[in-house]
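Below is one structure, written out as structure tokens, with a few remarks after it.
The complex appears here minus one protein chain, its other protein chains still in place.
Chain IDs A and B follow the sequence of writing; residue 1 opens each chain.
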């Protein structure tokens, strides 16, 4: 069985940002993602998204270099304005060749 | 405090496959799992499950050998036919003795 060592990038943001973040992922070359609805609070207090609309948890598996690159995109475009948090972790992926 | 080093296996699939995958997990000896509803797109374009029914994100914590073994099951039974993706990561688990 062939597995590849890739990165799992998880982004938690207000639900209204989902389309925009997914568009940015596509533009960066990321071809797959998974979204779950969430709620919660962040270090700025209750996230704006918690009142009306909630949060989304966006996950995508990608090459380490692209994960770092997309963290920069998030840091530039979202962090100054929105309660977005993001983290990466090491994953072993089956059928790794299909990931960006 | 006793923690055990185990594997977290995450499987994203069309929602219609949930029962079948959970049955396969049980048959492999996995005694616990967590399911969240999801949507998203994969490298084959929008996942079939995104239109009507959505996706599921199935998680389970298990011994490394069993994680590898179940990845093989997924590769054989699901990957040729369905837009299933799966990855494993290292986790430290409290009350580890209860996991398969």
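To be clear about the criterion, a contact is a pair of C-beta atoms (placed from the backbone, for glycine too) under 8 Å apart; a residue touches a chain by one contact, two chains touch by 3 or more.
Not measured: the values here are computed from a predicted model.
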Positions on chain B contacted by the hidden chain, ascending: 1, 3, 6, 8, 31-37, 61, 89-95, 98-99
Where the missing chain touches chain A, by residue: 12, 36-43, 55, 57, 68, 71-72, 74-75, 79, 85-90
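Following the convention adopted for this analysis, only the chains that are shown with their structure count from here on.
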Intercentroid distance (Cα basis), chain B paired with chain A, Å: 20
